[in-house]
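As you look at this complex, bear in mind that one protein chain is not there, while each of the others sits in place.
Should a chain be cited, it is by its letter among A and B, assigned in written order, with residues numbered from 1 in that chain.
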Amino acid sequence: MAKVLARRLSIAAALVLAVVTAAFLLVEALPGGPGALPEDPRVPPAQAERLRAAWGLDRPLGERYVRFLLSALGGDWGPSLAQHRPAAEVIAGALPWTLLLSGTALLIELAGGLALGLAAARRPGGAFDRASSVGTLALRAVPGFWLALLLLSAFALRWPLAPAGGVSTPGLDGGPFARLADLAAHLALPALAIGLPAAAGAARFVRAALLEIAGEPFLAAARARGLTPRRVLFGHALRAATAPLVQLLGFSLGGVLSGSLAVEVVFAWPGMGRVVFDALAARDYPVLVAGAALSAVAVIAASALAELAHAALDPRVRDA
Amino acid sequence: MALRPGRFVATLGAALLAAGCGDAGSGPEPAREAAPAVATVGTTVDLAGVNELVSGGVRFTNEILDQLFLSLLAEQPDWAEHPPTLAPSLAESRELAADGRQLVFHLRADARWSDGAPVTAEDVRFTWRAQRAPEIAWAYAQSKEAIEDVEVVDARTVRFRFRHAYPYQVVDANDGRILPEHAWSALPFESWRRSEPWFRERLVTSGPFRLAAWDPGQEIVLEPNPESSGTTRPGLDRVVFRVVPDAAALVERLLAGEIDFLDGLTPRDAARVEASPRLRLAVSDARQFDYIAWNLRRAPFDDPEIRLALTLGIDRQALVDALWQGYARVAAGPVPAGVWARDPELAPWPYDPQRAREILARRGFRDADGDGLLERDGKPLAFELTTNSANRLRVEAAVLIRDQLRRIGVTVQPRLIEMNALGEVMRSGGFEALLGGWAIDTTLDFRPYFHSASIGDEGWNTIAYRNPEVDRLLDEVRAEPDLASARPRLVRVQRILHAEQPYTFLWEPRRLAAVARDLEGVEVSHLSAFGTLARWSRRSARD
Partner (left out) sequence: MPERRSRRDLTLRAGLAVLALLTLATLLAPVLVRADPELALDPAATALSPPGARFETLRLAAGYELAAPRVVRSGDRFRLEGRGREREVPASAVDPARPLGRVKFWLGTDALGRDVAARLLHGGRVSLAVAGASVALSLVLGVPLGLAAGLARRRLDTLLLGTIETAQAFPRLFLLVALVAIVPAGVGTTVAVLGLTGWMPVARLVRAETRRVRASDFVLAARAAGVGRTRLALRHLLPNVAAPVAIEASLAMGAAVTTEAALSFLGLGVPPPVPSWGNLIADARGLEAAWWVALFPGLALVATVIACGLIGDALRDRMDPRRGALAG
């Protein structure tokens, strides 16, 4: 077991190294120099070269790559060229906001998906199943950024129920409850924009998984023993459907860090997507590479976790 | 107060605890003082940093730093009749020696940093040393090139020695805010570019405000500097700058009532602001012109007649009407209308497609195959119009210009490039025509764009414009004893540019800002959006 784990870990490490190297080289190839030059005719184009020298970017590529790897191993991803502070700090500042938004969206996805999928699977072909089938089909197809725009113009502008963006109301003085409520209000629209289409997809997935299991002999046996459909559903089918659900969770987790850029843009949410987007505009190399590395780690970790959980939960996989 | 993720966890924990004890925050309210006067300002960009030598350059950061740090002199926005005046600030007086090469500043006796230390001549010398340090590579280091040395005469007297005399000496000596020697000299210059947090930890300010809080990407909070060297004490207790990266989202928050002041509105937003009962629109000059630069290295743009025909074929008034809804003027040259050196007889070329077609026909461009488009020697008159893809207004302008030039048989293909890549394209001259904008310098030094010495990496003459007379005039402007006497030469330059059209000067936009009606003392100028921040006050707070 330990051997298998060590093998997987070394593969994961190699993957991360490959991604970091690719990101480093890709960023090198971007046109334009580092750090935004002031848009001012008094600053000559040659200033870009002087800045490169001040940053040490005039050194050969190989030397910079080795230096970068060594200091990255020590946890130092270099200084952000646009914000003049450690790149790791910039990423660390954005990460909690993305986790908060994606986590909430994920909750909406799982809760909504499970509830709808269960309800639909209870009576396949029934009125509710048909209605939810059409509804989820349409909702699943809605792009998050467009939904974000619609939610913004409807619930922030026409009927102002929620704030138009950001994470807090300026100058809000109040107790922890007031601030928590304020945060929740800011979170609502972007989380729905990401979570609702995902929930529709999840509902279809849950329904299909349940129906597939419905054909399995052990459920027929349970029904034959006279268990109520409710007991069959919650006692047996749902447990058996956990494995595909975990798989679904793995998919969703992988995209958690980078999946919501356009929604972050619409709602001015200060998350990872936004940070990477801005870093690209400012040619902020260290932040870009650090952001790519972190996303890669998330994707790899999520797929490994899903694989492990899948193996642990599904006897057919476990015993194979 | 900012709600940081870390603090969020803490408050959440506290809230749960409180709820668990059955005491959901029903403690006695603290005694209420008079509500503090607060104004909220919106911004799409964050403060880049507190040290202007590494973080300065972006307009918003410069304007915030103006509230934190003072310069020796303060430039005034009064340049309608004469070059802008430089009012006393940290320095109460100055004198230029008879040989024109020594400039002495006398510092005010009451000038203090926010920790109580006096502002001294040592600060001025330290600032100058940092400004020219190659390890720091300050963007404006060029302005200090002619300064040989800065000498501390005594604690309140500092002498600038120049290599030669020229009209911008005072401007150049004054360029850049004075930095605190006693707080910041411990860090060697080579570490400055990676140590913004270090400067924040040791931040002392000399301006009317101090930095009370800065939550990157979220908000910047300024509060009055108790030791302020200025005479005016701010009328507000707190100014909160909200960072909302998306301009459209920012406008929504403005209209939703979350923001009291927002600079840089688009004309479309301006109409919405005017419709809002809570807001008023502040309109000022922007010290900017937008242009199409014709790359003179490439035929047929090397021909001034062709360039003139293209200018005549662009209905600039229609563009101003459609894109700016009246909040811009058609431009005639690099000096905006209403500025002291503007040629009073200069009028923009009219929209005259008929004459444009005649000129093009004289130059051999005809519609030989009857498709409505002009050709010469079988080659169509077609070009790419390059612009910044992120600037929505310029993208729209490129689309409309394409429609207009098609009417006179010219084919335009808009080419939209991301900002950084655009910088490369400009530097290398890799474009045919470029739609851009310049914020002009108040010294009206046009050498960076139109002097032949600025072709290449030391200037922005990206189109390789060469005119010996313009070169000579621009050099002579720099040899005048003061800027005001250079006026005839600046006027002559404007006439030559008007005749030769190396640029098609498109428009001079107005600067549009939204101001809450109960906010008083707001004066937006071409220099600054909140230059008068120290004089802002809240009507409702005083009632």
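To be clear about the criterion, a residue touches a chain if its C-beta (ideal position, glycine included) is under 8 Å from a C-beta of that chain, and two chains touch if they have at least 3 such contacts.
What you are looking at is a predicted structure, and each value in this text was computed from that prediction instead of being measured.
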Hey, which of B:321, B:371, B:457 or B:475 is the one touching the hidden chain? B:321
Touching the left-out chain: which of A:61, A:111 or A:150? A:150
Of the residues listed, A:53, A:99, A:185 or A:211, which one is in contact with the missing chain? A:211
Hidden partner chain, touching residue among B:379, B:407 or B:517: B:407
Interface with the undisplayed chain - residues on chain B: 247-248, 251-252, 266, 268-269, 318, 321-322, 325, 353-354, 372, 389-390, 395-396, 398-400, 402-404, 407, 414-418, 420-421
Extract the touching residues of chain A with respect to the undisplayed chain. 11, 14-16, 18-19, 22-23, 26-27, 29-31, 121-125, 137-138, 140-143, 145-146, 149-150, 152-153, 157, 210-215, 219, 229, 232-233, 237, 257-259, 261-262, 265, 273, 276-277, 280, 288, 291-292, 295-296, 299-300
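Convention: only the chains that are shown with their structure count from here on.
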Distance from the CA centroid of chain A to that of chain B, rounded to the nearest Å? 37
Applying the document's contact rule, which stretches of chain B touch chain A when the two form their complex? 1-3, 5-6, 8, 11-12, 14-15, 18, 24-25, 38, 40, 46, 48-49, 51, 54-58, 134-137, 139-143, 193-197, 216-219, 238, 240, 242, 244-246, 249-250, 252-253, 255-256, 258-259, 390, 418-421, 423-424, 426-427, 438-441, 445, 448-449, 457-460
In their complex, what parts of chain A are in touch with chain B? 30-33, 36-51, 53-55, 79, 82-85, 89-90, 93-94, 96-97, 100, 152, 156-157, 160, 163-173, 175-177, 179-180, 182-183, 265-268, 270, 274-275, 278, 281, 283
